[in-house]
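For this depiction, one protein chain was excluded, whereas all remaining protein chains were kept in their positions.
Labels run A, B and C following the written order; every chain starts at residue 1.
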Amino acid sequence: MITRQQSLIVKTVCRLLVPFIQMFGLYVIMHGHSSPGGGFQGGVILGSSFILLSIAYGIDEVKRRFSLPALTVFTSLGVFLYAAIGVACLFLGANFLDYGVLPVAEPRSMGMLGIEIGVGITVMAVMVSIFHDLITFE
Amino acid sequence: MNDHQSAVPVLIIVVPLLTAFILPVLGWWKRAAVFPVALAALAFSFGASIMVAREVLTVGPIRYFMGGWAPPWGIEYHIDHLGALMLLLLSFITLLVGIYSKKSILKELPEKEVPFYSVYLLLVAGLTGIVATADMFNLYVFLEITSLASYALISIGGGAAVVSAFRYVILGTVGAAFYLLSVGYLYGVTGSLNMADLASILPDLYQSNAVLVAFAFFVIGISIKMALFPMHAWLPGAYSDAPSAVSALIAATTTKVAAYVLIRVMFFVFEPRFSIEMIPVTELLSWMGAIAMVLGSVMAIAQSDLKRMLAYSSVAQIGYIVLGVGLANATGLTGGLLHLVNHSFMKGCLFLVAGAIVYRTGLRKISEFRNLSVKMPWTCAIFTVAALSMIGIPPFCGFFSKLYLTIGAVEAGKWLFVGVILFSSVLALAYFMNVIRYMYLPQEEPTEAGDVAVRNEAPWTMLAPMLTLAAGIVLLGLFNGEIVSHFLEHAVPAGLASSGNLTNLLNLAR
Amino acid sequence: MGDLIVDHINSIIYIVLMMIGFYAMTGKTNLVKKLVGMNIFQWSIILFFVSIGAKRGSTIPIVEGEHGHGAELVLEASHYVNPLPHVLMLTAIVVGVATTGVALALLLRIYKGYGTLEEDQLLERMRASSDAR
Partner (left out) sequence: MKYLHLVVTGVTGLLLILGTLAMPDWGDPASPASSHVSPRYIEKGFEETAVPNMVTAVLADYRSFDTLGETVVIFTAGVAVLLILRTRRDED
C-alpha cells in the first residue's frame, strides 16, 4: 500500500486531468462507430483515470468513491449487458447476437453501441479491480 | 440472414456464462444461493447437451450461425457426432464434479466459494465453446478462457500450487501463442478462418511451406496444451497441487479437449492424407505417444504421493489417445477416441477418490493407506473399479479402448506398438495394485482397539458423483459398441484406412 | 541485399521479436523475465497479424466522405486496409492483458510465499518446505 506523502502538484494536476480523461474515454466508447475506438479502448482509458487517481491520492480515496461492491457489480454488469443483448435477439426470434431484430431505429448500429458500452463498463471495472487487488495484496 | 435456427446449441455455452456473470453479484446478496444456482446452470447445460446429441443422432450435424452471418464471414458453430459426444461428456463430468466440489471447497477454501463457482462456470463455458466452434480464431479465444480459468483454479491450492500455476501460465501461453501463429499463417495463405472453408481451400496449398509451418506450430502448440510427453512439464505439478475437485475437473476435461482439437484440425481441416502421406506427422505422433505411455507409467511407479502418481498416469494415458491418432487407421482412431471418453471417466473418478481420501483422513502418501478399506469401504471399492478399468480388465471400459488400439496397431502392422500397449498395461497394473494392496492391508500393529477400524465414509454428496462415475465406467464398458456405432463411426474421416478383417471380427463378437 | 531487407522489414522485426520473447520464456531463470518474454512474444504475434492485413496504397478502414442515408456509395475493396486482422488482434491484445494480469497476481503470491522469484532458489525453498511438511 502506498502511504507516503503525496505532492501537492501531483494531486492538483491529477484532479484537473481526471475529468478530461474520463470524458475522452466516454467519447472513445461512443464514437467507435465512425472513428478509431470502441468499448475496449474507451474502457481502458476510463479505468486508467481511476488508476491515476489512486496513484495521486492513494487507493483508499478511490475506494471511498468507488466501493468494492460497486466494482463487482460493474464487472458483471457490462458483460451481462453484452450477453443479454444476444439473448434478447434469441427471444425476438433471431440467432444469438443477430441485432437486426431489435425494436429500435437502425437496429444493427444500436445493437453494436449497446455491446460496446457493455465492453467498456467491464473493461473499466476489471482494470480497476485488478489494479486494486495487485496493490493491496500484502 | 434472419432464418431462425434452434437456440439450444448456443444455450449450452451462454447459460453457464450468464450464470458466471451473475454469481459475484449474487454472492454479495445471498451467499447460500450461489451453489444451487451454479449447479442449476451445469444441469441445464447437461440437459441441453442431451437435446443436441439427440438431434445430431436423428437429423445430423447441427450448424448454427452466430449473429445470423453465414460463414466464412461470420462465426459458425458446427456440432457433429464427435462434438455431440464431447459435449455430453464434458457437461456430465462437470456436473458431477460440481456436486462433489461443494463439500471439499467449503472445507479447503471456505471464503472463496463465490469466485470459485464463477470461474468454474467460465471454465465449463470455455470447454464447451472449444468443442462447438467451427472457427479457428474463436477456438483460440475459448482456449484462452479455459486456460485463464484453469490457472486460477489450480493456484487456489496455495503454496506449491501457485508455482505450478505460474509454470502452466508460461507453457500454456507458449502453446496458445503457437496455435495463434499457426492460425496466422493459415489466414495469410488462405484468407479464411472458418474450418470448413479452410478445408476446401487448403488441398491446393499443401506444397506451400507456410502451410507446413502452420501445421507444425499447430501440432506443437496443441501438444503442449494436452501435455504430450516432452511437453508435459506443467502437468504433474498442476494436477497434484491443485484442490481435489479442481484436479478431477481439469484432469478429466482440459487435456481431452486439446486432444479433440488435435483430431478435429488434423483430420477435418487438413485432409488425412496430408498428415499421413505428405509429412510423417502421424508416424511421429505415434512414437511420441508410445514413449509417453512407457515413461509416464514408469514415472507413476516411482511416485509415493497418490495424486502425483495419478498425474503421471495421465501423461501415459494421453499417450494412448495420441497413439490412436497416430496409427492413422479407422480402428486405431476409434480406439483413441473411445479411450479419450473412457479416460475422462476413469481419471475423473480416481481424482475424486483421492480427494475424498484427503477430505476424510488427510492422507496423500500411498504407504499410509493401510486399513483404509475398513474406514472408507465404498471409496476403496470405487477406486478398485476405476483402477481395474485403467489396467484394462475386461468388463470395464478401459479394456475395450485398449482392445481397439491393439487391433489398430495390428492392422497397421506395427507390432512394436502392440508390445508397448501391453507393457504399459503391465506397468499400470504395478502402480495401481500397489495402491489397492495398501488399501486392503490391515493396520501394521493394531495399538489400541478403539483407534482402528472406525468407519468414516465420505459424505454422500461426494460419494454419489464417485459412484455415478464408477457405474459409468462399467456401463461404458458394456455399451461400448453403442458408442462406437452411434458416435465414433461417424467421427472417423473418410480418408483413413478403413476397418480390416479384425474389426469385423470385433463387430461380430459384440 | 538492401532490397531484401526493405521488402521484408516487417517479417524481420516480428521474427526477431518472437525469438527474443521465446528465448526469454524458455531460457531465463527469473520469473518476471519469463513474463516479460511472454509479453514480447504475444506482441510480436500481433505485429505478424497486422502485417498480414496490410495493403499497398490503401487507407484506414473507415468509410470516407459524406455518408448520409440513401447516398450512393461505391466502396472499393482495394481502397481500404483489410479490417479482419485488426479485429482479431484487438481480441488478442485483450487476451494478452488478461494473461499478464493473472500472471502478475500469481507472481505476487509466489513472492509472498517463498520470498524469491529466481527459479533455482525457488526450487530449493519449495523442496525445503515440502521436506518440513
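Here, a contact is a pair of C-beta atoms (placed from the backbone, for glycine too) under 8 Å apart; a residue touches a chain by one contact, two chains touch by 3 or more.
The model shown is predicted, which means the values in this text are computed figures rather than measured ones.
When the full complex is examined, the chain removed from view is found to touch A, B, C. Among the residues B:Leu82, B:Leu95 or B:Leu193, only B:Leu193 touches the chain that is left out of the figure. Residue B:Tyr151 is the one among B:Phe92, B:Tyr151 or B:Phe417 that touches the chain missing from this view.
Although one chain is not shown, part of chain B still touches it, namely residues 17, 20-21, 24, 66-67, 69, 72-75, 111-112, 115-116, 118-119, 122, 125, 129, 135, 137-138, 141-142, 144-145, 148-149, 151-153, 155-156, 162, 181, 185, 187-193, 197, 201, 208-214, 216-217. Residues 7-8, 10-11, 15, 18-19, 22-23, 26-27, 51-58, 61-63, 67, 73, 75-80, 82-88, 90-91, 94-95, 97-99, 101-102, 105-106, 108-109 of chain C touch the missing chain (whole complex, contact as defined above).
Take chain A: the residues that touch the chain left off the picture are 32-36, 38-40, 68, 75-76, 78-79, 82-83, 86, 96-97, 99, 106, 108-109, 111-112, 115-116, 118-119, 122-123, 125-126, 129-130, 133-134, 136-137.
FYI, only the chains that are shown with their structure count from here on.
Of the two chain pairs examined here, A-C and B-C, it is B-C that is joined by more C-beta pairs in contact. Chain B and chain C, compared by their mean Cα positions, are separated by 29 Å. Residues of chain B in contact with at least two other chains: none.
Listing the residues of chain A that touch chain C in their complex gives 34-36, 38, 40, 123, 130, 133-134, 137-138. By the touch criterion stated above, chain C contacts chain B in their complex at residues 22, 25, 31, 34-35, 38, 41-42, 45, 48-49, 52, 84-85, 88, 91-92, 95, 98-99, 102-103, 106-107, 109-110, 113-114, 122, 126, 129-130.
Here chain A touches chain B in the complex through residues 69, 72-73, 75-76, 79-80, 83-84, 86-87, 90, 93-101, going by the rule given at the top.
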